[in-house]
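Working notes, structure below.
The complex is shown incomplete by one protein chain, all other protein chains being positioned as in the whole.
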Amino acid sequence: MKKNLSIILGLVVIFSMVLSACAKTDQPATTSDKPFQGVTINVMMEGVPDTDYVQAQLSKFEEETGAKVNIEVLNYALMHEKLVPQLTAGAGKGSYDLIVVDNYWVAEFNRAGWLMALDDKIAASKKVKMDVYLPSMLEMVGTYQGKTYMLPFYNYAMALVYRNDIFTDPAVQEAYKAKYGKDLALPTSIPEYVELAKFMTRDTNGDGTVDVYGASMQGLRPDPTAMEFLNYLYSMGGLLYDVEGNVVLDQKVGVEALNYYVDAMKNAAPPGAPSYGFDEAFATVAQGNAFSYITYNWMVPVLNDPEQSQVVDKMKVTAVPGGAGLLGGWGWAIPNSSANPDAAWAFIEWVESFEIAKERALLGGAPTRSDVFQDKDVLAKYPHYSDVEKIVGDSIMFPMQSRAPQIVEVLGRVISETIAGSMTSEAAIQELITECENLRDK
Amino acid sequence: MANNIFFNSLPSHDRKTAKRLVSPAFIGIWVVVLFPLLYALYVSVHDWILSQGGIGPFNFSNYPDVLKDPLLINSAKNTVLLTASVVVLEICVGFGLALLLHNKQIKLRNVYLFILLIPMLMPPITVGLIWRLLLHPDLGIINYMLSLVGLPQPTWLASPVLAFFTIIIVDVWHETAFIILVLLAGLTSLPDEIFEVAMIDGANAWQKFLYITVPLMTPTILVATIIRMISALKTYDLVYILTRGGPGISTETISYYIYKVFFVALDIGKSSAMAFILLIVIILMTLVLMRVMNRVEQ
Partner (left out) sequence: MPTTKVKRKFGLLVSNIILIFASLSILLPILWVIRTSLANRLIAYKIPPVWVFKPTFDNYLTIFDKYPFQDYFMNSLIISASASIVALIIGSLAAYSIARFRTGDPWLRLSMLSTQMLPPIALVIPIFLIMNVIKLWDTLPGLILAYLSFNLPYTVWILISFFQSIPVEIEEAAMIEGCSRTQALWKVIVPVALPGLLSAGVFNFILNWNEFLFALILTGRNTRTLPVAIASLWTQQGVNIGAVSAATVVTILPVIVLTYVIQKSLVRNLTFGSIK
């Protein structure tokens, strides 16, 4: 059965077989200036701004190499389901030549042996240099157990996005001082943040109902709430696993973090927040109904887009209070089932070159290279990127575990149960510790 | 299954024709249903986690293990409660509307019917996404309308009881169309003469309804109940879009839970065992219901 599965899981219609067959016969015949004339590179990507920025640059690559790049844009929830059968296809038999891998799939994919090691290609490449990448990105979506399988594509380090106009409003500052006897300042820890968020949950037009919430939050199972909570946990000094993969979650720290999270959800977030996914939480901020939101740092350019937001130029970004938010990121990888690994590699070389990485960053993309972060033009357009670079460096990634999707599922469930009141935070953390132990790679 | 015993009363050429006519469907069912099920049965007694390699050793304990899984039990409870609620509501609402639509004096009845059937034509996935938009507590049109008339604005999906209730409402919005269609078809096929006789006998509308319509419609209502019950037991799409099983585990249904064990945990052995248990339960329930139906009909 294993053999059968690995022989071919999910072959494609004749159409794409013909295409790839064409590709192979065409390759030697092409001239050297367009090395991949007639080749189609099939890529699976997620529908996020960074994907749009890649698509915006595509024609350059297609002109340079003659290859056609066919990007399939998918929703996150569907990607994993779609990728797994493709990745288990035999060498050269899958329908994706190039994929992007979310950091919490890295261990799963590599443990199953689905990704191609890139070390030889990197060594032979004149264009790719690994030392330009931020170490935290490389560790997360670059290497696995000493080998390089991915090139970091973009980061989604989480950060605190807040309304600077409210924060600097003298009336608000005065009210804060009157209440707490100290000056309004950016919170430096989760407890301070939750206190501030509760203070900022106010009725601004005097109609008797709250219209600005201190924190927009996303309580939907599984990943929205799990990802959000990890910022609280990490910033309060908790961790799920250590580097060796042992469960090190401390019951007391976990319970404390969860209590603050639930407190914020109940007393500083919109009443619907326990059911919000990213979209609803984002819309709350974009419509000007929230003071702050712990979210991906690259949402700032989106919040500054007048087509999508009413809070243009009012948002500022800073590190998650306490300093250690959740780091996320995506890496480019070539699956072993790729039918066109060489063309895929050429694409990676191109898309991760300094020029294109910079172009993407200028459009609003989230960099992974320090030279892009520190580029003059990029900083001129997005001054906050100097902060973001530090955030990316300080943030902590999701544990490198092959059953990470299931860990996220458990995490999302116990948090949601605590918010719903069907579980105490003590029981939730206890169950989390037990399940983390059951699910860890042994 | 095509047993010769049942052909004995037929002439031999008819017997052949009968067999020939049935055989494509017979083969079809074997290929697309029975064979996959047998394979699932085989998988369900083995250890197999997709990301950890190929199929593992024989392990019958998948069955007792999943039966002890508190999350499976919870999702089973939710599913039963959800099914009972939506079926009862949809049958009541659907029968009421079908009766109104059956009244020939209502001139626009075909227009109403057409509109009322539209939800049936919509993929559940879009129904879920649309209602997510409409029900956004702060930015949805429904709560805005409620605020205009001074009514409280519920946080539809944010608390366990309310979220469950919301799923029921959305399901009723979506699925009642089917009940209307089936029951209206049933009403249309009732012979007019009986009503005419009743009218001559001086029965009033209520008597006609109680002593003629209801008894005659009982079989159709039962059929509609069974069909709808079976499909409600499979509810998956709405939960996937509206709540992902939350808040907590309050709206996790059994199909959605099995789906997650299969595709998130990639535990093929356990998920197959769960699916098989679900299958057996549904078949048993249907057999019981059919027995009840036969008794009612007699």
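We just call them A and B in the order they show up, numbering each chain from 1.
One rule holds for everything that comes next: contacts are C-beta pairs under 8 Å (C-beta built on N, C-alpha and C of every residue); 3 or more make two chains touch, one makes a residue touch a chain.
Quantities reported herein were computed from a predicted structural model and do not represent experimental measurements.
A.B. asks: From the list B:51, B:213 or B:271, which touches the chain that is not on show?
C.D. replies: B:271
A.B. asks: Decide which residue listed in A:292, A:309, A:338 or A:402 touches the omitted chain of the complex.
C.D. replies: A:309
A.B. asks: Considering the whole complex, which of B:113, B:198 or B:212 touches the chain not shown?
C.D. replies: In the full complex, the listed residue that touches the missing chain is B:113.
A.B. asks: Applying the definition given at the start, please give the residues of chain A touching the unseen chain.
C.D. replies: Against the missing chain, chain A presents residues 4-5, 7-13, 15-16, 42, 44, 46-49, 72-78, 81-82, 85-86, 88, 95-96, 277-279, 282-283, 286-287, 302, 306-310.
A.B. asks: What does the interface between chain B and the hidden chain look like in terms of residue numbers?
C.D. replies: 1-3, 6-7, 10, 13-15, 17-19, 21-22, 24-26, 28-29, 31-33, 35-37, 39-40, 43, 96-97, 100-101, 103, 105-106, 108-126, 129-134, 136, 138-141, 144, 173, 181-182, 184-186, 188-189, 205, 219-220, 222-224, 226-227, 230, 233-234, 236-237, 241, 254-255, 258-259, 262-263, 268, 271-272, 275-276, 278-279, 282-283, 286, 290, 293-294, 297
Simple rule for what comes next: only the chains that are shown with their structure count from here on.
A.B. asks: Using CA atom averages as chain centres, what separation in Å is found between chain A and chain B?
C.D. replies: The separation of the two C-alpha centroids amounts to 38 Å.
A.B. asks: Given the complex with chain A, which residues does chain B contribute to the contact?
C.D. replies: Residues of chain B touching chain A: 50-55, 132, 136-139, 155-160, 163, 243-250, 260, 263-266.
A.B. asks: Could you list, by residue number, the parts of chain A that touch chain B in their complex?
C.D. replies: Contacts found on chain A: 1-3, 5-6, 80-81, 84, 88, 108, 111-112, 219-222, 270-275, 280, 283-284, 287, 289, 402-403, 405-406, 409, 412-413, 416-423.
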